[in-house]
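Presented below is the structure to which this report refers.
Note that one protein chain of the assembly has been removed; the remaining protein chains are unaltered in position.
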Amino acid sequence: MFDAAFTALQVVISPEHFGFLFLGVAVGLFIGILPGLGGMVGMALLMPLTYGMDPVSGVAMLIGLGSVITTSDTFPSVLMGIPGSSGSQATIMDGYPLAQKGEGARVLSAAFLCSMLGGLIGALVLSLILPFAVPIVLALGTPELLMLTFLGLGMVSVLSGKNPVLGLLSTALGLALGSFGTAPTSAIYRYNLGTDYLLDGFKLTSVAIGLFAIPEFVAILSRGGAITSEKRDLGEGWMQGIRDVVRHKYLVIRHALIGSMIGFIPGLGNAIIDWVNYGVVIRFAKDKSQFGKGDIRGVIAPESANNAKEGGALIPTVLFGIPGSGSMALLLAALIIMGVEPGPDLILTRADLVYVMVWSIAIANVLGASIAFLLSGPISKLAVVPFYKIMPFILILVTMGAFQATRHIGDLFTLLLFGIVGWVMRQTGIPRAPLLIGFVLSTLVERYLWQVTSRYQFEWLTRPGVIVIGVIIVIVVGFSLFGREHESD
Amino acid sequence: MRTINFYFCRFLLLAGVALFVNITTVNAQFYSDKRVEVIIPTSPGGGTDLFARLLADGFDEFLEGNPTVIPRQMTGGGGLLAGNWVVEQAPKDGSILLASTGQTTLRQILRQRGMRTEVSDFDVLVAVPMTRNVFVAAGKGVETRIDLPNLRDGDGLYTALIDPISGISFMLQAGMTDMALRVIKGYEGGKDRDLAMLRGEIDIIQQISLQYDATSRLFLDRGAIHLWNDGLLDVNGNIVRDAGFPNIPTFPEAYEAAYGEPPTGMLLDVYRAIIPLVGNAGKTILVSSQAPAEAKQALRAAVVAMANDVNYSARVIDQNRGYGLLYGEELDSALTRARNLSPEQIVFLRSYISEQYEIEFEP
Partner (left out) sequence: MTEDLNKKVLLVFLGLLALFFVILFLAAADFMPDARLYPVVMSITGFVLALASVIRVLSGKEPTHEHNLIKVEVKSDARQDDAPADRSNREYRSALFYLAIICFFYVAIWLLGFRVATLVFVSGFMRYNKQSLVSCAVYAGLSLLLVEALSRLLGLVLPAGFWHLLF
């Protein structure tokens, strides 16, 4: 095993393969910076190059791309409050307020360092867990997956602040909106309003950007001025960010571990990873008062986790052919095109290639974070430019990104609709994160509930995995409600 | 303000002229300097996606005039979205090709609700066959294929159905063997079901032949029995074995071995009628029937060039477990056989499907 790992390292750092890895990283960083564009666009862009390419170079390139998107998508999340990709929604919660206070440099340096460490830990976990991956994935049945979606929904309680009812209402709205489109249990379409666009329901990119980006644009423009109003030298926070990470080193490790574990779960990881980590960090923090107003721990947790996830997410993709996200699906297709058939015995038959993946993740994360550091100086200056000067460009980028989801004009109207809803919610204090969580988990909840009840009736409730996750939900949700009462006394 | 309006008018005019020039340019070779898109109605990584990408690559290499051919995903509504878009909105100049499946044609024939396209809206350029295998897990009372009648008794077997038309051949097979099935709904795709089978959540599964190398072997490693393969319809109207699975009986063969007599009745008639559709021409590349004749000619010529190219056809055969491209007269005769479901069979099939699964058909 060590031989295979060592040989793979030599292969990856040979100039030819390293060149492709670097190309992947460069494209990944670029796409991550553009709001709304995620790994899917990047993979689609580079995939044609993989025809006839040797699998090692192709894998290094595509994994390099996938690994760093969650590094550079921090830029729009932190500097503009726009989700750079679906994996960086929670970073907004604390990263953006900090940037508004003029601490953008601190947040970015902390985020990049966490991304790098998270990615490295994710690669390490992946390589350690590989020999046991198959039995672990098979032990997670549909009942356990259902409980994990409930855990994701449970995070709503942590994110609803002091308005539990409004938080629940927001979740219910998300769950209801998620039921638009094809019913998971029947060959019929719900609420499609006579338009083809809604046959598959609303698209996550448009919903997320609409809820978070449009209200922010409107708010900053109508307030006037720049994103950050305090004209501080952005340079001085860099060391502070690094010190933050050193101070919270256990937090980095904890969330990188949670991230790689959740990434590992087929079909679930990508959707909830950042919110679960954000919820957990709040739940277990002693002083909760600054969360949502600019607590650096609210950046460290999701950023450590979302890069670590990439390692875990490879397991269902290459061992079971179940991609956890659109970009993983394209990676899967590229693998098959290059003649690599995914399956549980890949670890035996192509150990070299699997370790190439592990090393590619590790090296890409170091490369990606370093380049992001270099870029952050010029990019973070955007935060002090009068907003009306950059708003048109950002709106154009966001719109182009949202339109790639289905390339139907409906994507733009969805964006607009959720922009208006998001603005009203922002204005009136209804938390928006629960809506997004409900929306993302809606189909999974319905799907798994049907499967579990028709397969197990009620006996699933006695499964050990279900009980363990149930206890975790009680700890996270129950205590956070109790904790809040206590706090408000 | 007046200056601005003037600028706008000029911009508008320029944009308009650019657009006009683009539309009206005609070259000697029909496809030179053009851009062709192959629309893929399914998500990346599946059988249709791989087939479409392979063919997009083929057209990119062999289409005269050397146009850029790019695959483009347009998922949604189980393929309805892409089909409706191609018929109702896409340009009909031969620049849009659509990857499709026999199941989509069956949806058109049965008139599933939401489907606004018809068989006659498209010309089929090329196809490849696609069969399906059925496996039953160990410990379900079936040690060999002879034990098939045991499946009628007991509590029933759990199986997963994504939607009744994509699993139509299995539904008919289950009907003919009268096996007690407990259908679990809500699975997302083939891989999702494979995992459920490996976890022991379902007992019997139908799987496309392309998946054999990747996951079917794992079922067999865990003691599952490979019951049968759908089979393909030959030119004489007989159901014959898939050349990729020469040692696996077709469904009628397996039935006869277990029950001592071949299957008969309406279910078998319908089965025989749908096999050429979902099997022989299982995956297809379509072009709008309104596309210019030169376009269709160039596309068909490209298909012939692909089939005659040693390297390319080796790729096709490798990906399709021994089957090459189906085109020309051979394709036409398969399609003729495929589309002759009788009105009674259509009525029967519609009610048979909707009795067992929620689905809506146009009246």
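For clarity, chains are labelled A and B in written order, and residue numbers in each chain start from 1.
We adopt the following convention: contacts are C-beta pairs under 8 Å (C-beta built on N, C-alpha and C of every residue); 3 or more make two chains touch, one makes a residue touch a chain.
Source: prediction; values computed, not measured.
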Selected from B:Ile70, B:Ala138, B:Leu218 or B:Ile346 as touching the chain missing from the view: B:Ile70
Contacting the left-out chain in the complete assembly, out of A:Val41, A:Ala301 or A:Leu441: A:Val41
Residue among A:Leu49, A:Ala351, A:Leu375 or A:Leu416 that touches the chain left out of view: A:Leu416
Among A:Ala8, A:Ala105 or A:Leu159, the residue in touch with the chain that has been omitted: A:Leu159
Residues in subunit B touching the chain absent from view: 3-4, 7-8, 11-12, 15-16, 19-20, 23, 70, 72, 185, 358, 360
Positions on subunit A contacted by the hidden chain, ascending: 31, 34, 37, 41, 44-45, 81, 92-93, 96-97, 100-101, 159, 161-163, 165-166, 168-169, 172-173, 175-176, 179, 183, 185-186, 188, 190-191, 214, 217-219, 221-225, 228-230, 291-294, 388, 391-393, 395-397, 399-400, 403-404, 407, 409, 412-413, 415-416, 419-420, 423-433, 446, 449-450
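Here, only the chains that are shown with their structure count from here on.
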Distance from the mean Cα position of subunit B to that of subunit A, given in whole angstrom: 33
Residues of subunit B touching subunit A in the complex: 43-45, 49-50, 53, 57, 70, 73-78, 80-81, 84-85, 112-114, 158, 163-165, 182, 184-188, 191-192, 194-196, 198-199, 201-202, 213-215, 217-218, 357-360
Interface residues, subunit A side, partner subunit B - complex: 44, 48, 51, 137-138, 141-142, 181-189, 192, 196-197, 199-200, 266-267, 320-323, 326, 329-330, 332-333, 336-337, 341-344, 406-407, 446-448, 450-451, 454-455
